[in-house]
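Missing here: one protein chain of the complex. Every other protein chain is in place.
Presenting subunit A:
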Amino acid sequence: MKYVLLFVETEEFAAELEAMGPAERARAFGRVDEWFAAHAGKVTGGQKLRDPGTATTVRLEGGEPVVVDGPFVEGKEVVSGYAEIDVADLDEALRMVRTWPGCPVVEIRPVETGPLE
């Protein structure tokens, strides 16, 4: 089954990352690279996203589209990246996520695969 892992950052995590020295930060990124390398066969895509300060949200629910500065939910937890994975089932996705060395929250979302699902 295909899933998207949504990587979610918290304010504390961002502050921790900010407070790191360059060597320490390089090590932290290195751990994330290692994780992607270890799961290379399962990861089919994904990107790190720029910080939520760069986000723009468009609301189309009223008549005229409304363009707003910022992410779609203002909160302490923001999506910071995503990965597409192809694994047997939710348990395999859970096993992968359990060793994720990056941000402190990950949402696992199955991908809609067909009109009959």
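Keep this in mind: contacts are C-beta pairs under 8 Å (C-beta built on N, C-alpha and C of every residue); 3 or more make two chains touch, one makes a residue touch a chain; residues count from 1.
Just so we're on the same page, contacts and distances are computed from a predicted model.
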Missing subunit (named according to UniProt) among the choices "Serine/threonine-protein kinase RsbT", "Xylose transport system permease protein XylH", "Cbb3-type cytochrome c oxidase subunit I" or "RNA polymerase sigma factor": "RNA polymerase sigma factor"
Hidden partner chain, touching residue among A:E11, A:D33, A:D51 or A:D89: A:D89
Subunit A, residues in touch with the chain not shown (by the definition above): 1, 3, 88-91, 93-95, 108, 110, 117
